[in-house]
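Have a look at the structure below before the remarks.
Only one protein chain is missing from this complex, and each of the others stays in its spot.
Presenting chain A:
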Amino acid sequence: MSTFYFIAFLSIFFSILVITAKNPVHSILYLILTFFTFTIHYVLLNAQFLAIVNFIVYMGAILVLFLYTLMLINLNKESEPRKSNVVKIAGFVGGGCFLLTIIAAVKAFNISQPVVLNDPNLGLVKNLGKILFNEYLLPFEVSSVLLLSAMVGAVLLATKDPKTT
């Protein structure tokens, strides 16, 4: 039980470090740690398929893509101009108001039943695959079209136009 609170503290701590780190590379490394704590959360929820997919897709693919783009852009000269303090305070107030609203709403509902896993093979690959390929077959195929169009779009955007250069 205390494992959850320790991991939750770690994920909040690392996500605060993500948005406060000055160097973008450090920011990405803290984001990797944050996603690792999310993987541990999925393991604690016994969602093993999601834990593996989170590990492979987020930590393996997306963050490597971020790091690679950062290297391509070559931002090693600490060139980020700081925002003015007024904007920062306004950002904190806005986010804080949002958080306060949600906390007040949760308190007002006053539901706190424990999350208990009734079906131990709920998040396993076998169970999820049956649901995915029976009820959600059409969204699955549509998401493959989405990935194809994203790939074509990314290649089209990132290549240099030969006529203009």
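Throughout what follows, contacts are C-beta pairs under 8 Å (C-beta built on N, C-alpha and C of every residue); 3 or more make two chains touch, one makes a residue touch a chain; residues count from 1.
We take it that contacts and distances are computed from a predicted model.
Not every chain of the complex appears here, and the one that does not is recorded in UniProt as "NADH-quinone oxidoreductase subunit K", selected from "Heme exporter protein D", "NADH-quinone oxidoreductase subunit K", "FAD-binding protein" or "Lactose transport system permease protein LacF". In the full complex, chain A touches the omitted chain through residues 1, 3-5, 8, 11-12, 15-16, 18-19, 24, 27-28, 31, 34-35, 38, 41-42, 44-47, 49-50, 53-54, 57-58, 61-62, 65-66, 69-70, 72-73, 75, 79-83, 87-88, 90-92, 94-96, 98-99, 102-103, 106, 111-120, 122-123, 127-128, 131-132, 135-136, 139, 143, 146-147, 149-151, 153-155, 157-158, 160.
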